[in-house]
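Structure, as structure tokens:
For this view, one protein chain was removed and the others were kept in their places.
Our next item is chain A:
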Amino acid sequence: MTAEHPDLAELADLDAGLLDPARAAEVRAAAAADADSTAVLDALAATRAELAALPAPAVPPEFAARWDAALEREAASAAGAAPGPRADPGHAPADPGPRRGTPPGRPGGTSRPGRTRSARRWPRPSVGAAAVLAALVVAGVVWNRPAAPPSVDRVNLAAVARAAVGATDAGDLADPRRRAGCLRAVAPALVPDAMLLGGRRVELDGREGVLLVLATGRLGIFDVAVVDPGCGAGGGALLASMQIGG
């Protein structure tokens, strides 16, 4: 590079405001007298203009739904663990819950939150796991025969529902169309195609059922319905329903 013919790097530095005032004046003067240098500065300006004109990419709805579901799970987890968000547990990145490959309507995917690839790398803070475990114990979910559906009643239904967020044991009602048909038939007050945040087979007052935790579109507030396992568009039984959170 010479003062008469600044090179591309120095012209780019001038363009970016990197040069000290004295050097900037020299390079600017040299560039003004040199057609090639002027062309380079014009090219850099055109590049910046092209970058500034890039449109913001639209957020695909399926990703927006996935993020909403992840925050819903966080809200549910926080509600079941401790008031308010947790303090920074350290520098470890947070476990964001299910991610790629997880259908937006079924945030648990084929596994529970905390069992994904990222969860193995970045475990959830133990306080969350402990709180969920405590809720399960209180609710009678954790016992010697985990394969059996937990027994719930209307007193512990809310606790079981919170613990069911992310569970994928909704049986045939995991099918969105069947679930929507069921909810239309037996629970008209609920949104039939609401996002399913968790499903679990339960026994309510001695009767077999499926507990469904549904998003309401309001962070931290969920609709809960317990329906009979055979529920569908043709009808069924609503064993219990309630709203939790808020």
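One rule holds in what follows: a residue touches a chain if its C-beta (ideal position, glycine included) is under 8 Å from a C-beta of that chain, and two chains touch if they have at least 3 such contacts; residues count from 1.
The working rule: contacts and distances are computed from a predicted model.
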{"item": "Undepicted complex member, UniProt protein name, chosen from \"Sugar ABC transporter permease\", \"FAD-dependent oxidoreductase\", \"Ribose/galactose/methyl galactoside import ATP-binding protein 1\" or \"RNA polymerase sigma factor SigM\"", "value": "\"RNA polymerase sigma factor SigM\""}
{"item": "Residue, one of A:A24, A:L44, A:V191 or A:A237, that touches the chain absent here", "value": "A:L44"}
{"item": "Sole contact to the chain not displayed, among A:A16, A:A32 or A:A189", "value": "A:A16"}
{"item": "Omitted-chain contact residue, chosen from A:A30, A:A70, A:A158 or A:M195", "value": "A:A70"}
{"item": "Missing-partner contacts on chain A, residue numbers", "value": "7-9, 11-13, 15-18, 36, 39-40, 42-44, 46-48, 50-52, 54, 56-60, 63-64, 66-67, 70-71, 74-75, 83-89, 93-97, 99-100, 118, 125, 218-221, 245-246"}
